[in-house]
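Quick one: this structure, given as structure tokens, is what I'll be asking you about.
Complex shown without one protein chain; remaining protein chains in place.
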Amino acid sequence: MVRIGLLGCGRIGRLHALNIARHAGAELARVFDVHQPAADELAASHACPVARSVAEILDDKAIDAVLIATSTDTHADLIEAAAKAGKAILCEKPIDLSLARVRQCAATIAPYKVPVQIGFNRRFDASHRAAREAMIRGEIGDLHQVIITSRDPEMAPKSYLASSGGMLRDMTIHDFDLARFMLGEEPTEVFAQASALVNPAVCAEVGDIDSVMILMKTGSGKLCHINNSRQAVYGYDQRVELFGSAGMLISDNQRPYDLKHFDADQAGRSEPYQFFFLERYARAFVAELDSFVQAVAGKTRPEVGFEDGEKALALAEAAYESLATGKAVAVG
Amino acid sequence: MVRIGLLGCGRIGRLHALNIARHAGAELARVFDVHQPAADELAASHACPVARSVAEILDDKAIDAVLIATSTDTHADLIEAAAKAGKAILCEKPIDLSLARVRQCAATIAPYKVPVQIGFNRRFDASHRAAREAMIRGEIGDLHQVIITSRDPEMAPKSYLASSGGMLRDMTIHDFDLARFMLGEEPTEVFAQASALVNPAVCAEVGDIDSVMILMKTGSGKLCHINNSRQAVYGYDQRVELFGSAGMLISDNQRPYDLKHFDADQAGRSEPYQFFFLERYARAFVAELDSFVQAVAGKTRPEVGFEDGEKALALAEAAYESLATGKAVAVG
Amino acid sequence: MVRIGLLGCGRIGRLHALNIARHAGAELARVFDVHQPAADELAASHACPVARSVAEILDDKAIDAVLIATSTDTHADLIEAAAKAGKAILCEKPIDLSLARVRQCAATIAPYKVPVQIGFNRRFDASHRAAREAMIRGEIGDLHQVIITSRDPEMAPKSYLASSGGMLRDMTIHDFDLARFMLGEEPTEVFAQASALVNPAVCAEVGDIDSVMILMKTGSGKLCHINNSRQAVYGYDQRVELFGSAGMLISDNQRPYDLKHFDADQAGRSEPYQFFFLERYARAFVAELDSFVQAVAGKTRPEVGFEDGEKALALAEAAYESLATGKAVAVG
Partner (left out) sequence: MVRIGLLGCGRIGRLHALNIARHAGAELARVFDVHQPAADELAASHACPVARSVAEILDDKAIDAVLIATSTDTHADLIEAAAKAGKAILCEKPIDLSLARVRQCAATIAPYKVPVQIGFNRRFDASHRAAREAMIRGEIGDLHQVIITSRDPEMAPKSYLASSGGMLRDMTIHDFDLARFMLGEEPTEVFAQASALVNPAVCAEVGDIDSVMILMKTGSGKLCHINNSRQAVYGYDQRVELFGSAGMLISDNQRPYDLKHFDADQAGRSEPYQFFFLERYARAFVAELDSFVQAVAGKTRPEVGFEDGEKALALAEAAYESLATGKAVAVG
């Protein structure tokens, strides 16, 4: 039984708490939030103790691991503290908005050799994963192109956007990670174009963009395209296309079920997509936790490591540089 | 909190036990099986007490309801006993293989006025249910035709078939119930044709059929077709089509996700269907239990009552008569 | 070059005229219609001579074949006259509304041994045909079940209905033929249920039905279901499902192309179906003519013979008897 202390009891923290509570090999040992009532409420609903400080969790010898679901600006500090306390770590993405800080954190925790997993939950989506596995089995021969479509159903509130670190670090970072997962080798060149099309006024206020297209190339010449939008009115749009010498795989959007509607105006309207990531990736969050629990229990390396968080952020940085210079930027 | 005693710890009993254990408003109070080790094992995995007799559950004043998941030949007796003990009842289908026995059971339990729900889980499938709700909202105008396709992935073992009561009572009964659910009125005529095509040798041995087509008509002239096979090699095939004056709704088969494969021999192969009812109707079993728990807690009538079990069986009887006579048989 | 005289210059006659004119191996030799202006207009647009009488075509030694696209009540007489004149015959369905008259016609023409093809154009639909060919190649093992869905987009005018011979002879007859084509053996039992649901008032006036379900069984036990409606508001609905021991084939509806629409209310609305038989079966009419031209030129038997017209009508008769008696009717 892996005993996990939860840091952060917001929306994503509550989701993880529920998954931990239902996991046969894990136990929600203690929960903490800077906003105490949030921790109290979550603790009550899972009948688990509350911690009044982070230290209370890090000092508890009975706790094996921490799940960090606090605000982004605390991630690196908490990772360092948890590593020093010898806890295994599952930290929500991104590690930090500054690549320099991420690298410093990496150096700080290196000696402690604790398992660290970054919350790139999409790697655990059954559909994306089955696509990758079919590719690895050779079903499409050599991989030539990866095309990732990733669009949110609606724009986040201005307050969120203002502190998000920018669209490439906040949203595209998931796709940079997914691209690395699918490409099987590192991108060596990144090019980006971006616009404020969904809501130019808000973008101007917060100094951000809302529409992005990325091109990347790997050392062996594989090509990768990512497109993002902050708003797809038809629902959360999450597709991955793998194109190779012997075929193609498309991990398509998902509906809760397949009900088709036909009437005088149309033939074959389908049900709407699952609304957003909490719905689409619900099972991915469960699988992500399961992978972490197995790694901690089995004393193996987590599937998605600290360096994956660092590399995805490096791609986001390169994309920002490309936006600024109009050039493809070398990475890696 | 609805406290439930489980009678029968086989495959379907274990599924119900898990759903009860996870349900926020229900509690697995005690489990029983004539094969004691099955009960012991299930009790251990849910940390709940074992009952050494049915009476131990029926006499327990703290138990509100029983879930009957024993072999079919015990259902009617257990329903009667549970009703006399004042327990709410969720009983797996069919109530009994004999319509006469079912009617006797109905008479026996009538005075006790306990809530009784029959386990026609497909009514709780989100897709079929959404189709029905869209129809009731008027999306397809007046309903004219219902077409139900229902095929198992593979033939059950001979021993199962021999004691199943025959394909129409064992398998088609689900579709008779679903037809009634969708038609919104009672069929008044039933016609059946059947063959032994999948495995004529086994059918001959057990005196059964494996391929069935049904036609039904309601009082107002609505038409309904059911087709069944004991073996669809491409997977569990569960489709419902509702055709009306203003449109059509198709509740189609479901895949775990939508991954499409393209190669030199084909364009767009999809993932296989979910294997069988435990997979396809997994969430329906949860919703079925939830509906029962709410009915018991709220002291309302269950959505699927004893009379639904009786009427589906009456349609199966009529279909057998039709097979024997080559005539449409009046019912209702 | 096969020289063809056209009898009947209505909608379907004009379609055939165009197909003949475009066919590399056929020539539109002369056209006739009882309504002379219709013949004049068609002749003008194809720059071909008009015949002022049927005899003018039948007596023309340079004419190899006639295409009969006149009203149904003239078909049998014209077939007999053309056979006596030694012409090959392509006659629109049905041969006649009376099975007795059809059989008399068969006897009359037998001595003349001319090639006769009946216009069951759906047999030449590339999709249905590819399904049948895949089945014959063994792709689905032994055939167990055939399900045919066939619904018109809208109800024909009352005047048409009144002289149509009834829905089973006019509309279902296509599906009876398609069923025979797919089953590969003769149905031996027919059962029918029917209602007036689309337009009960018009049905009452003309003494017809508008919604039909059929069950059939063959000598070896194969099962077949047909469902029909005079009105599918979402468009012409033409589907064939072949289910067998090793798989299933579905010949589905067709759209002119695959454009998908996504908006705030829906995800993935497709374009409407092709409107009606002139659109859906446009290429089937071309292939039908081509098959006839090849048979005439090659002096081979047409693919769809007189006896196919007779047998489809016999199934319609049996279905009417079933409606009247509530029994499955033996045929063949």
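When the chains are written out, they are named A, B and C in that same order, and each has its own residue count from 1.
Simple rule for what comes next: a residue touches a chain if its C-beta (ideal position, glycine included) is under 8 Å from a C-beta of that chain, and two chains touch if they have at least 3 such contacts.
If you're wondering where the values come from, they're calculated on a predicted model, not measured in any experiment.
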Full-complex contact with the absent chain, from A:G247, A:P272 or A:P302: A:G247
Which residue of C:S127, C:T149, C:S164 or C:S211 touches the chain not shown here: C:S127
Residue among A:E189, A:E271 or A:E310 that touches the chain left out of view: A:E189
Touch criterion as defined above, residue of C:M1, C:A107, C:I136 or C:A264 at the omitted chain: C:A264
Contacting the left-out chain in the complete assembly, out of B:F124, B:F176, B:F191 or B:F262: B:F262
Positions on chain A contacted by the hidden chain, ascending: 142, 144-145, 147, 149, 151, 189, 191, 193-198, 211-213, 215-217, 221-225, 227, 229, 231-234, 237, 243, 245-248, 326-328
Footprint left on chain B by the chain that the document does not show: 233-235, 253, 255, 262-264, 266-273
Interface with the unshown chain - residue positions in chain C: 22, 125-127, 130-131, 134, 139-140, 246-254, 256-264, 271
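FYI, only the chains that are shown with their structure count from here on.
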Equivalent-chain rotation between chain C and chain A, CA atoms, steps of 5 degrees: 180
Intercentroid distance (Cα basis), chain C paired with chain A, Å: 58
Junction residues of chain C, two or more chains touched: 233-234
